[in-house]
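Provided herewith is a single structure, encoded as structure tokens, for subsequent inquiry.
Excluded from the complex is one protein chain; the other protein chains are retained at their positions.
As written, the chain order gives the labels A, B and C, with residue 1 at the start of each chain.
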Amino acid sequence: MSEFILKKFKEPEVKNPVLVEGLPGIGHVGRIAAKHLCNELKAEKFASLFSDTFPPQVLIKKSGIIQEMRNDFYYWSSEDGKRDILFVVGNTQSSTPEGQYLLSNQILDISEKYGVKTIYTLGGLGVGRIVEKPKVYGAVTHEKFIPELEKLDVIVRRDGMGQIIGVSGLLLGLARIRGLEGMCLMGETSGYYLDPNSAKAVLEILTKLLGVTVDMGKLVEKAKAAERRVAEAQKMERKMMEDLGIIQKEPSEDQMRYIG
Amino acid sequence: MSEFILKKFKEPEVKNPVLVEGLPGIGHVGRIAAKHLCNELKAEKFASLFSDTFPPQVLIKKSGIIQEMRNDFYYWSSEDGKRDILFVVGNTQSSTPEGQYLLSNQILDISEKYGVKTIYTLGGLGVGRIVEKPKVYGAVTHEKFIPELEKLDVIVRRDGMGQIIGVSGLLLGLARIRGLEGMCLMGETSGYYLDPNSAKAVLEILTKLLGVTVDMGKLVEKAKAAERRVAEAQKMERKMMEDLGIIQKEPSEDQMRYIG
Amino acid sequence: MSEFILKKFKEPEVKNPVLVEGLPGIGHVGRIAAKHLCNELKAEKFASLFSDTFPPQVLIKKSGIIQEMRNDFYYWSSEDGKRDILFVVGNTQSSTPEGQYLLSNQILDISEKYGVKTIYTLGGLGVGRIVEKPKVYGAVTHEKFIPELEKLDVIVRRDGMGQIIGVSGLLLGLARIRGLEGMCLMGETSGYYLDPNSAKAVLEILTKLLGVTVDMGKLVEKAKAAERRVAEAQKMERKMMEDLGIIQKEPSEDQMRYIG
Partner (left out) sequence: MSEFILKKFKEPEVKNPVLVEGLPGIGHVGRIAAKHLCNELKAEKFASLFSDTFPPQVLIKKSGIIQEMRNDFYYWSSEDGKRDILFVVGNTQSSTPEGQYLLSNQILDISEKYGVKTIYTLGGLGVGRIVEKPKVYGAVTHEKFIPELEKLDVIVRRDGMGQIIGVSGLLLGLARIRGLEGMCLMGETSGYYLDPNSAKAVLEILTKLLGVTVDMGKLVEKAKAAERRVAEAQKMERKMMEDLGIIQKEPSEDQMRYIG
């Protein structure tokens, strides 16, 4: 195998599509958001990319069947022909710095082949605490994108220097060198667990930018399930700390009545 | 030296062989199992693979003679011509992520040259505690393998996502991309020491799948020796903790009689 | 993208220039010094170098616009034609050992193309404590440079072996192999924060060596701002330690009068 193998299943039917990227990253925000959009639009998978720059392993699905590390390409053609979309999603980024550059350039090569000029990369912004209403931050290749983002309450200007690590950042940097343009949307996330709630916040912006409408129902469900798991974990942690005498027990309802 | 050097000693006499892989990994389960099968079948070594992706070192054998880091290929032709086997065993995997891909593809190239279509990779599944009767887990490239495995009490379906790190996983992933198929058998192991007992559990499944019979005597001996070393280590640990006053001394038999 | 992309904006008008290097390093001393000289001389940017050996990320500027990891080349032609200068500055060095060699050779290739024979690399020497009057250390490719440096109170001879890590060192080593020559000027710095004061000390030597004069005003301002931030941080640290009872509170002025 050379460095990259592209297995193509069919020829995508797209006209001047934009690219939406959602690979694993902090809170898997970008990946969840892109995959949800992909699913809801019933986008079609047209190619898979394998690479020896990916981690040297396979995953095992619940069925016991293995899954290679890979990036998948999907396409969606809008009925009105106004806005076609290519997606790149998957279970991994590269395992080395050079690999990240090679991978990003592969994705751009494939995208350019189908006429992509604009790139939307999606990710999470780790804030180290649980966020109920995650804000969405933006970073752009060209100033012209800023007014539209700010109208949607995306935070673009910031106090100090920031950075976008990995494919979400490199795609934009390398795209601009090639004369393409785009932006990165980042949802606030604790960074402690998969965060569908942050993904939903990002997707609400992205769908407005793309002029598409999708049902958020499944994402809301996933977010609620995640919240339940977090609440459960917090309860267990609290109980453990009570048992260890680190914090005081809260009075039970019965005890409170008695006191009352 | 280019990236890989294959030193071939003879031409293997095989017809549609399967490949059995057992390289070093957790508890060295796969390596012990594959080497035992290799030895008992009196398989013949036909090639050694050297690579600059291996760790930059040599081993020193008890005799004082050095041993290069290498992977060895063996073959075994069944008398009835029903089931020939290629083996890849050795003292190392690659030292880098890309190297693991390169190595796995080298092994597949060599295997395909001799007609391999099905691959059995062997490994350990670390559970962090000593296991007396290790269960065997399976992961497959294609669903069709599952019924036979489940009939042999191999656990295939699982709760969450798992992963197979290294050559045992990559061989399967890359094989499937090439149109080949196979499975990984993983024996439960503590992961604390070489585990011939887990290797025996894996081999009991593999021999049934391959329709071969081998004597497990030497493996049972090795397992007993390993058990004795573990028991000894536990006894020493217990004594140390008694001496340090961390746990109470058990009464000796004499003391027990006295008490009685 | 191959390993390096050079985007050239214009042809530099220089005759036998020297090269001044200031890439990020300890205390960013070299980078601040080179950038200040570049700015004050109104040197012109003529090329940017991109590389997949750089960290796989982009930066986000305060405006929300991304900035690629890159090295920029500037040139300055002296009016009297006595001393032209090329500069290489930027926001990164390479992220791998081999990358550092490749990058240094790229910089030398570009420099040699414009006739560079002498190289000045700038950096910090971490001393682990805050330094009010930073000394400047020098290391040279050829003995002939030593007298001039010592006349300027640069410390050249030292007790034990030292080392110059990264591009500042490699440029000199690789230059000498090519038959070029040069030196590294290192300003003492704590290594805890960006150090414009150390950069100023380095620049005072470099400008004398190059026979150019530049206003240090902005550097002095930056140094004062850095000092204020450090003083502020020390005050906060002191207060925290007082609050925690680790050190005793200093009496306030009022208390002192009362005591008096």
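What we mean here is this: contacts are C-beta pairs under 8 Å (C-beta built on N, C-alpha and C of every residue); 3 or more make two chains touch, one makes a residue touch a chain.
The shown structure was predicted, so the numbers you read here are calculated from the model rather than taken from an experiment.
Taking every chain of the complex into account, the absent chain touches B, C. Only one of the listed residues, B:Asn39, B:Ser78, B:Thr96 or B:Gln163, touches the absent chain: B:Thr96. Shown as candidates are C:Ile85, C:Leu122 or C:Ala139; the residue that touches the absent chain is C:Ala139. What chain B contributes to its contact with the hidden chain is residues 1, 5, 7, 50, 52-66, 68-69, 95-96, 99.
Those residues of chain C that touch the chain absent from the view are 94, 97-98, 100-102, 104-105, 138-143, 146, 156-167, 169-170, 172-174, 176-177, 184.
Here, only the chains that are shown with their structure count from here on.
Here chain A and chain C face each other with different sets of residues for the most part; under half of the interface numbers are shared between them. Centroid analysis (C-alpha atoms only) places C farthest from chain B.
Nearest to the overall CA centre, using the mean of each chain's CA atoms, is chain A.
Chain centres here are Cα averages; for chain B and chain C they lie 53 Å apart.
Centre-to-centre separation of chain A and chain C, using mean CA positions: 38 Å. Counting partners per residue, chain B has no residue that reaches two or more other chains.
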